[in-house]
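Take a look at the following structure, please.
A single protein chain has been removed from this complex, and every other one stays in its place.
Right, subunit A next:
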Amino acid sequence: MAIMTYIQAITSALREEMLRDEKVFVLGEDVGKKGGVFRATDGLYDEFGEYRVLDTPLSESAIAGVGIGAAMYGMRPVAEMQFADFILPAVNQIISEAAKIRYRSNNDWNVPMTIRAPYGGGVHGALYHSQSVEAIFANQPGLKIVMPSTPYDAKGLLKSAIRDNDPVLFFEHKRAYRLLKGEVPEEDYTLPIGKAEVKREGADITVITYGLCVHFALQAAEKLEKEGISTHILDLRTVYPLDKDSIIEAAKKTGKVLLITEDNKEGSIIGEVAAIIAENCLFDLDAPIKRLAGPDVPAMPYAPTMEKFFMINPEKCEKAMRDLAEF
């Protein structure tokens, strides 16, 4: 096992998949010579050449659309959107095209494409370099949305995304890139898309979350353990389609559920998680389903005071978890 940062895990997944399959190629803005603005594709241009690590014009719809065309032909494009906030010009290609191509062609055509994008705040990115955009895509059957929380998950899930025969949106928390380190196996491995994972076993309260918030919840759980509060933490990992069985099982385990997302509260992923629990776990619940999320303002402001106010952090998690435990 090697210790890797989150972004090293991403780069190594890309590299290994490109070595394994000549059909795999990367395209996006600044992904080539520069190796990406976050350096996720560092070294790949030198190793694989211009056409497998393609610097595209600054046109997100073309990045997605050209990727879709290449994928329909039989390539396995991995498109990078420089920031998740900038995926919006490509939404027509992603929702009207990629998501629907298998369905609308009655299984004749398919789109084996991965779209990677860094999301999330806490990096002084202000309104347009901090957003969580998953909810925009999370009612679009045909898409899969993966949001891993650890280097190990990131590598295994990115490999699965690239090998998947349907389009996968792969959102990486940009603050996790260098903040998070973890053990990653030397040998080839993949992790299943569509499966949540218990990141911590506990008996008193259940936290269901994903992405960077998993770490905030884990830190809070450590503290609360000393107060005698035992926390069960489920990491969704795939936020669309949701792993309903794991959600129901985790909710029933303790009967007290806190859902956490960094996204704006109304209309976020966790609203659907709450609905699944409400439909299936009524008689197992000992408290109302609680949500901790970003406020319903357009996006995260730049000034550190307001950014901190918006962001989820371990302290906010700890308070919400303690309140629920005491309910």
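Rule of thumb we're sticking to: a residue touches a chain if its C-beta (ideal position, glycine included) is under 8 Å from a C-beta of that chain, and two chains touch if they have at least 3 such contacts; residues count from 1.
Simple rule for what comes next: contacts and distances are computed from a predicted model.
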From "Biopolymer transport protein ExbD/TolR", "Putative nucleotidyltransferase with HDIG domain", "Branched-chain amino acid ABC transporter permease" or "2-oxoisovalerate dehydrogenase subunit alpha", the hidden chain's UniProt protein name: "2-oxoisovalerate dehydrogenase subunit alpha"
Which residue, A:Leu44, A:Ala71 or A:Ile269, contacts the hidden chain when the whole complex is considered? A:Ala71
Of A:Gly142, A:Gly182 or A:Gly271, which residue touches the hidden chain? A:Gly142
Touching the left-out chain: which of A:Arg20, A:Lys34, A:Arg104 or A:Lys319? A:Arg104
For subunit A, residues touching the missing partner are 25, 51-52, 54, 56-57, 59, 61-62, 64-75, 77, 89, 92-93, 96-97, 100-110, 141-142, 144, 164-166
